[in-house]
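Heads up, one of the protein chains got dropped from this complex, but the rest are sitting where they should.
Labels A and B are assigned to the chains in the order they are written; within every chain, residues are numbered from 1.
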Amino acid sequence: MTTQENLRAADYETIIPVSRANTKVFKTGQWSQKKPTHHPKLSPCREACPVGNNIPGALAHVSKGDYNAALALILQENPLPGICGRVCYHPCQTSCNRNQFDETVEIRSLERAIADYGCATPQICSSPTDNKTTIAVIGSGPAGLSAAYFLALFGHRVTIFESRAEPGGVLRYGIPEYRLPGEVLNREIGRILALGIDLEKGVRIDSERLDDLQDRFEYIFLGTGAWLPQKTGLSSENRETIQYGLDFLSHEKKEIFCQGKKNIVVIGGGDVAVDVARTARRLCGPGTVITMIAPEKEGDFPAIPEGLAEAEDERIRIIGEYQPIEFIGNSHLEKVRFVRTKVEKDRVTGRYTLLPGDGNDLLVDADLVLIAIGQLPDTGLFLPEIVDKDFSKVFVNDLGMTPSSRFYAGGDLTRKRPAVADAILSGKRAALSIHLKANGYDPEIIIPALTLGQGSSLSISAYIEAGLIDLKKVVQFAELNTLLYRKTGAEHGTKSPPETRRTDFSEVNGGLERKAAIDEAKRCFYCGSCIGCDLCFLLCPDISIAKEGDRIYRVDKDYCKGCSICATVCPRHVIEMEESQ
Amino acid sequence: MYKENTVEDLMRSGHFACPGCGVAIAMRLVLRALGRKTIAVIIPSCASIIAATHPHSALEIPAFHGTFETAAPTAAGISYALKIRGKSDITVVAIAGDGGTFDIGLQSLSGTADRNEHYIYVCLDNEAYMNTGIQASSATPRRAWTITTPAGRSARKKNIMEIMAAHRIPYAATASIGYPQDLMDKVQKAKGIEGTKFLHILTPCATGWRMAENLTVNAAILSVETRIFPLYEVFDGKKYGITYEPQGLPVEEYLKIQGRYRHLDAGQIERMQTETDEEWESLYRHVTDCQRKGAL
Partner (left out) sequence: MRDLLSGNYAIAEAVRMAKAQLIPAYPITPQTPIYERLSEMESQGTLPGVMVRVESEHSAMAMCIAASLAGVRVFTATSSQGLALMHEMLHFASGNRVPVVMGCVNRVLAVPWSFGSDQTDTLSQRDTGWMQFYCEDNQEAFDTVIQAYRISEATMLPSMVIIDAFFNSHFIEPMDVPDQRLIDLFLPQATLPERFDLNDPAFISNVVTSGAQFLPFRERAFTDMEKAKEIIREVDIEYRAQFGRGYGMVETVQTKDAQLVLVTSGSMTSTARMAIEALRDKGLKVGLLKIKAFRPFPSREVEDALQNIPKVAVIDRNISIGKEGIFCQELKSALYNSTARPRIYGYIAGLDGLDVSPEIIENICLEVLGKEMPDNLPIWVKGN
């Protein structure tokens, strides 16, 4: 072999630096003790939602056009999304972080879109090993339907007893069709009953039957609502030309009260009052003067603002800061006298007190007065120990249980906030309590753990998938990285024109079209929820975040230098830095 | 967000970049988009240290450490050799810093661009000589502090994109670590084009910009949203297109998170805004001219 061949055969690897050793031998993660964790948190909308809807999760599905998945997720928390999507007072939107950026996401419209466009069967979340029990649900309003729904999902035997001809309670007999079409109601109740719930209609529960139910069922849920009208207590109140909110709305031939009336006065500023006024408008025709008068300031009425605005569009006059003092007229009502009033809210109890205000009395022409200043439950039937001394409500504790341990209650009967979403919450809470108790768990420990944020709403999915999300931490606006968001106006649905509404009970709000709903869902910040944007993964300078599946990331602490880019960049504040040992 | 099954990371953990390094992020994204059939030329820069010292490599692909001013002809030389050897499916990428691109390597870069040699040039611009410890380059913006411009640089940042566009190369684009998908899309686009491709990527440097290490990506986003560093493409040196419409946030939003601009007074910030607006308008004129001519 020649020298040339010797050299040619030389190891080329040793004559210049040839570097192949993997840098992974350097555990650069030791440079810092700070490490990120993916820590999903609560969005303020979800904390505010009494039903505990996983709003960011559902909207993420909608943003991809997947209404079915969105509905499946919503149905984990809310048995009545099509109804809430129409009539809810949407505290979610009030607390939406987007308010501090441009304007709130139209969450309620999106819930409606999900319910209307999606198709899903409620997920059966019971375990075959769970103990099953039997429950009678009295009343098929939102509270009773909610209790029945969740109890059925947990695998229990549920029978609903409803005194009226059809189920739905206030949803069917209190909320007019132009806000909540019957077909939507039927669809949603149908989905609940399809879980295997027995419904006995036209059954009024008296004390005898109640005793019978106690024999037949392990637990009884009371959800009979509040159907008795709150009266003004004025001496001149008792006459035929004065009617009351729910009585009027649920009356089969309510048009007879309105026929030929020229001046209708509606007293009250809540949603029932608005519905009364708008129903009267549709029954009377455009010529009648309808005036709605309430003690609150205009703008502070308890009713949902959109409903009030729609009422004004329908030429309903709205006057604030007055309360009635006298109904004037002999055989026929002629006028109502109002006095100036102001409302004070007690900071501690939250109760409202009416005080005299400054200003002259108001005389309003009236040939029909519709009073909608509140409803009271009929508690006469129930055991004295569960009812307060004024017979004005049934007592329940934080678990939804009455002082009598087999009786649970919810909805307007307990005189919490008289809203559909709150009624659903009460039914859900009672259902969960019953389920936990039936299986030997302590609801007093578990229910607070499933309470969202500082609020009172409950998440059933949190019960099922415990540990996936921190239910106590709510993402604040300042914690979001909003750099990657653009300011855009919200998508609003169409409304039928006011002139056609005056005689027509068809639905006023058209809702969002599919495409508009997708666009609107994309506006969601998804506060606290990982949507799998991969920014944390892609932007890690140290390739120390591994992607192990859709929205599944693993931090390799051997290489994470703790730079915190992932936590800082995350537009949703999912990631947090923690000191690691 | 990323296309599954088609991409993988070709950069390894355990490299020695400073925490939060923008260059490391950009390298990772570029290599991710290029794929395994890639040979990288790296020149003295932060990237050359991040890619590791002998006998280690932070890269899963073959790479060569060239000289400071020759990223371009070195890459072109490898590209020629591959063609001669019949290996036409391998991409050659030159990875250089702003000093190696705007300053010392500009002549040789111009040469390869003029000859339209077949490779991708990636400039990872951290706006100063950071590897040697924060000395000003011609990519350092006007008024920015560096150790060699303690009162702020007086000359304005060289417009490297216009220089490259003037060579009429088939593709030149800006990209940002704040928009990783856009960045990777551009790299893949460049990969599919014959000839010289130039990518100008702003890679914020926590150390040199006197900024917290968690803010490098946010700084990159702000540079885009304030129009200081717009994202655009130029085809054949003539056809301009904005790839991301910036919000047009005030430049102060970008400046205030960086210590290197801490000395600026209100008047200077206002002038920065004016200059940024002028540059943006000039760029936008290019774009609208193209649209008017129906070039795009």
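The working rule: a residue touches a chain if its C-beta (ideal position, glycine included) is under 8 Å from a C-beta of that chain, and two chains touch if they have at least 3 such contacts.
All values derive from a computational prediction rather than experimental measurement.
Trainee: Among B:C46, B:I78, B:M161 or B:L255, which one touches the chain that has been omitted from the display?
Mentor: B:I78
Trainee: Which of these touches the unseen chain: B:R115, B:R142 or B:R210?
Mentor: B:R115
Trainee: Considering the whole complex, not just the chains shown, which residues of chain B touch the missing one?
Mentor: 36-37, 39, 41-42, 48-49, 51-54, 56-67, 69-70, 72-78, 80-82, 84-85, 90, 107-108, 110-111, 114-115, 117
Trainee: Tell me which stretches of chain A touch the chain missing from the display.
Mentor: 2-8, 10, 12, 14-20
Keep in mind that, in the parts below, only the chains that are shown with their structure count from here on.
Trainee: Centroid from C-alpha atoms only, then distance chain A to chain B, rounded to Å. What do you get?
Mentor: 49
Trainee: Considering only the defined contacts, which chain B positions touch chain A in the complex?
Mentor: 1-2, 9, 11-17, 19-22, 24-25, 28-29, 32, 52-58, 177-178, 180, 206, 213-218, 221-222, 225, 247
Trainee: Which residues of chain A touch chain B in the complex?
Mentor: 17-28, 31-32, 481, 483-484, 486-487, 532-535, 538-544, 556, 558-559, 561-565, 567-569
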